[in-house]
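Apart from one protein chain that is not included, each protein chain of the complex appears where it belongs.
Order as written gives the chain letters A and B; numbering starts at 1 within each chain.
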Amino acid sequence: MESSSHLSLTRRALVAAAAATAGATTPEGADAQPASAGNSSTDAGTPAMTSVSLRVNGELRSLELDTRTTLLDALREHLQLTGSKKGCDHGQCGACTVMVDGRRVYSCLTLAVMHEGDEVTTIEGLGQPETLHPMQAAFVKHDGYQCGYCTPGQICASVAMLEEIKAGVPSHVTADLMASPQLTAEEIRERMSGNICRCGAYSNIVEAITEVAGRQA
Amino acid sequence: MRPFTYERARTPAEAAAAAARNPGAKFIAGGTNLLDLMKLQIEVPSHLIDVNGLGLDRIEATPEGGLRIGALVRNTDLATDERVRRDYGVLSRALLAGATGQLRNKATTAGNLLQRTRCPYFYDTNMACNKRQPGSGCSAIGGITRHHAVIGASEACIATHPSDMAVAMRALDAVVETVRPDGTARQIPMAEFHRLPGETPHIETALERGEFIAAVTLPPPLGGQQFYRKVRDRASYAFALVSVAAVVQRDGTGRVALGGVAHKPWRVEAAEGELTRGAKPAMAAILGGARPTHENAFKLTLAERALASVLADAKG
């Protein structure tokens, strides 16, 4: 071997100094020392446990969780509500979309412990196979899915998205910011762009949503 | 993600005190960037202070005729506010061009300002990065740089700032209101809030240790026509290759700030006099001294042409 170089890596070693940088909503100096310099109970890597109560699909659920548990993992692993999917775990796909207090969010990018007392609606709360929500029924009718993995996220997002239009929230493609947003295909496509479907059911999903929106109007 | 303890602060004073008690602490609001980075151990706080309960979520008129936006106002709510839509269209448009409905529902005004770069070498903890580990080097230089900075970069870092909102705020001459740990307030103009990388790319803003963003203030409305032109590969849910925030008056004068070209929202006030002469001279002045890589030199032409289309739209 002509030019071998020794390289020793742990991810932790490489990032230890990252603590010296300013981060999201973080005052720059507050973290000017490595995490391990802190006096909190986590020095030895011991998980911090905390209790949290959520109202999930109308039912109060109390959990004892590692603070690191995302809302998504609390739903999937602890409450075994696996309808919400983990596609990327980094807010880049939309498969984990749920509604918190009526607003759609990515449940992978929020901690369960931050939702004490919140009302969480998942795909399981919208409808069951025998009692489909109108949006679920429209997805079936228009074949608005293929592998089904992004589907619960698409459906939760679309239900909340229609409420956003009703509430007058504009979008990137809204031509006149001062007018009420319209329910056009272009608006639906832009507003649903936070939910990726690699199977490519988009054209059918827009038809499903349009039908439900038309019925609602 | 390293283990951390967690507490909810109810007042700014409580939050400041908690930060003072916990040297490894970070504040968390929307969490959409912080948790992303914590999962990769790029951020490793030992304590999180949840500031969502601080009540900094209002948008109020200022005596000067502007708006004061609470640090915790969500991007959706800011973009939807009638005063913002009417008087600060460039800001509403920038917010709506950024991220997705789900992210805007969570992301806050302060958090948006404090977003960290999307440089893939910053995100890959196997790669050297001066931002993650000062002194380790910059893997992006000489690597894949299509999305990277074309101006204001350094030998230590060529990352860009990913925010759209901040670009509009820069064009509007917004001011960041902060509270220091000792309780004193200070006002940081957007022009000075984000820093160029220089030799210390890990220091990204003007915030001092323990300093807390309380609000962002917008001066009185500028009038004119307001644009936010974001250029990207796919039609939505993507970071800008280049974005142009512009406020153009009837007489052709105006302001321009660029996103996607530098480590901070890029605005050169002195160049704005050229706007009446057209996009080419204006952009030549705005991006004078640019040092692109061979992969991202297109951004110079792109910025000029995007501005030209904005100016054409302004003429109607």
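Criterion: a contact is a pair of C-beta atoms (placed from the backbone, for glycine too) under 8 Å apart; a residue touches a chain by one contact, two chains touch by 3 or more.
The criterion applied here is as follows: contacts and distances are computed from a predicted model.
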Given "Phosphate transport system permease protein", "Multicomponent Na+:H+ antiporter subunit B", "Xanthine dehydrogenase YagR molybdenum-binding subunit" or "Methionine biosynthesis protein MetW", the protein name in the UniProt record of the chain not shown would be "Xanthine dehydrogenase YagR molybdenum-binding subunit"
In the intact complex, which of the depicted chains does the undisplayed chain touch? A, B
Of the residues B:T11, B:N126, B:Q187 or B:T253, which one touches the chain left out of the display? B:N126
Candidate in contact with the missing chain, chosen from B:R10, B:R146 or B:R250: B:R146
What residue numbers in chain A mark contact with the hidden partner chain? 1-13, 44-47, 66, 68-69, 73, 76-77, 80-90, 92-93, 95, 122-124, 126-130, 132, 136-137, 139-141, 143, 145-152, 155, 173, 185, 188-190, 192-206
Give me the chain B residues in contact with the hidden chain, please. 1-3, 39-41, 118, 120-121, 123-124, 126-127, 139, 142-144, 146, 231-239, 241, 279, 298, 301-302, 305-306, 308-309, 312
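Just so it is clear, only the chains that are shown with their structure count from here on.
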In the complex with chain A, residue positions of chain B that touch it: 1-6, 8, 19, 22-37, 39, 41-48, 50-52, 71, 76, 79-80, 85-86, 89, 92-93, 96-97, 99-103, 105-106, 108, 110-111, 114-116, 125-126, 131-134, 136, 202-205, 207-213, 235-237
Show me the residue ranges of chain A that touch chain B in the complex, using the header's touch definition. 9, 11-12, 14-43, 45-48, 50, 66-68, 70, 89-91, 94, 97, 103-106, 109-111, 113-114, 116, 157, 160-161, 164, 167-172, 174, 177-178, 189-191, 193-194, 196
